[in-house]
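Below is a slice of the complex: some chains, not all, each in place.
Chain naming follows the written order as A and B, and within any one chain the residues start at number 1.
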């Protein structure tokens, strides 16, 4: 079958790869009908996340179950499904506590040997281990463009909000309006944030955040700290979501947040950096980090999408065919797209 | 000054009563500009809740601060304010834990000696003890009809949802679509309920619930249990709010709710009654009861109202003058009104 494979930094290829086969009684095979290109894919494309040459990439997907092991119970052959970007075992210390994202035996689609050697979903078909945990049926009437977000980007935006402890009536700030930040804006509003201050320096992204109900504030031309004070009688925001993953964003987040508030660092951090611990201490802040527990949240996200409370479809800027993957990656790399959906 | 006083079951009077005076350094006096007639007032009107003849009734109010003790800090003379229906001391065992509704020294407006001998707000002016806890400024641009709800009915609807533990994406049922039930419908949607099943037998109330985003189900002509199953793959609703306060409603709530779910009995219960404890046990349910912690929630409710996430103004069916209070009570008693606002 055809699949998008990593070749070298800056180079992906659509080539023939072996068909997936059921290995375990809980596996399923999904015929891919739509698969997204994500910011994480770009890390691979840039060579910052290193994977094997020729490994199939991609981890956002919607499709139809075409084969299932005998222990698969909740999805059946013929079901239209969406899936999470990683798997979980369902019974380790972390899974037993519902922390599926930190499962000791998790495997991530399309991330090479380092994350479990699970071929990606930018392909005609994909093997899905532990299908009952990883897959969900696409609710009736939900478009592929929406469903595709449940198992990754919207799951991540929702996770950021949920972990932050945002309460109804709170004021939130979201720093960084890439797809995750924009989804966090939507999620914050959907769970009752009275006010969301959305910070970025790209006008189109600010405009989209505004269309989702946020107050857009340009990072340098506006004044995020003044906006936070104004929305909160001078206290600072209740929660701040750092969807950037940069020490300057983190510093701003610590500044914007009120005493006893939470900074949710959903953006990727990989190294040591300077953090204003004095601010954390004097303001009694909570700083939470890590990637999203998508499996833990996918049911809620799907229900909210199905009810129209979350609708990320306007983030999809491009539909392309799987064969156009090289162009898609180049275009995404030039930051000309928010979300590209590939169709095999 | 003029005030509405209880005389006898079925009889209220607008008469002259003494002016309120500041007693404590934390007191304020509010010039009433709008005051509601509430279901609790009807309990007094019916003689079920017994108070002294001639006692001023009413506990929903919006107005302007015209006097304040020296320790009042957060509101000032001239501020337009709304208030909560009860006071709290702010320092007892219960207040220290944020359970202001069960404050050991709480007083309720307009409920006679049994609840603290605090004259009601259906009057030209009212004394408000512990003003910093009980009053809030009316946000700019908010109408009286909306603000009036923050300190009682919407605070109660919100409390029901908050205490139920409803999570985003959940399916809720609300039994009983009086003002509290209708506010609970709004609150449930505003905090991310994917689906709200609203049950009553009055077509107008069902229609209003539908306009708030609920699925209306007629108690007898429809099939609430089927609706709950259908919305949840047969599991039952995640939370059920009993806004009736009747054993039959409670039984239905226990039936509708899924395993490990919560029944929030916000409707008033005063006596022993038969409860299907077998259902509670086999489904591992949580049953929560009690009146609302309005002081604890008023900030969140106001923020959400101010942001347009909650808007109870359509519940106001009648505006009348304070002098028309006898007609207002008679009309409310005939169930011809959802919410009557009186203006002195």
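As a convention for this text, a residue touches a chain if its C-beta (ideal position, glycine included) is under 8 Å from a C-beta of that chain, and two chains touch if they have at least 3 such contacts.
In this text the structure is predicted, and so the values were computed from the model without any measurement.
S.K.: Because only 2 copies sit in place here, please give the count for the whole complex.
M.R.: 4
By our rule, only the chains that are shown with their structure count from here on.
S.K.: Taking each chain's centre as the mean position of its Cα atoms, how many Å separate subunit A from subunit B?
M.R.: Taking the mean C-alpha position of each chain, the two centres sit 40 Å apart.
S.K.: Taking the touch rule as given, give the residues of subunit A at its contact with subunit B in the complex, in rising order.
M.R.: Its residues touching subunit B are 158, 162, 167-171, 187, 190-192, 194-195, 299-304, 306-307, 309.
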